[in-house]
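Once you've had a glance at the structure underneath, I'll fire off some questions.
In this view, the complex is presented without one of its protein chains, the others remaining in place.
For chain A:
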Amino acid sequence: MDIIVYFKEQNQQLYGFIEGEIDTFTAPKLRDELENIKFNENRDIVLDLSKVHYMDSTGLGIFVAFYKRALREAGQVKLVGLSIRLRRLFEITGLSDLMDIETDKEVEIN
């Protein structure tokens, strides 16, 4: 089980595509990738989770940390393409009221 993370910049937005399973073992890689992102007032960050098949609470911690950093550094973050299962995880934890989250919307990039 592994995870793939890659980025594309388009129309003033930085798209991050995350594919695979986010758990205790793959979370450090995702954290490193997200830590490298520099927030910038003129650029939104959109993370596409439509190809994330599983995420545990460690994974959730990565997104919370990323969100908190975005708050401090005035960055805009949006999570898109969440499966019902993932969305439920964000709902139970109260994070869906806090973060900008969209379900089942895949980002199309040329």
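Observations on the model:
Operating definition for what follows: a residue touches a chain if its C-beta (ideal position, glycine included) is under 8 Å from a C-beta of that chain, and two chains touch if they have at least 3 such contacts; residues count from 1.
Just so we're on the same page, contacts and distances are computed from a predicted model.
The protein name that UniProt records for the chain not on display, among "Carbohydrate ABC transporter permease", "Phosphoserine phosphatase RsbU", "XdhC family protein" or "FMN-binding protein", is "Phosphoserine phosphatase RsbU". On the side of chain A, touch with the chain left out of the figure occurs at residues 23-24, 31, 54, 56-58, 60-62, 64-65, 68-69, 92-95, 97-98.
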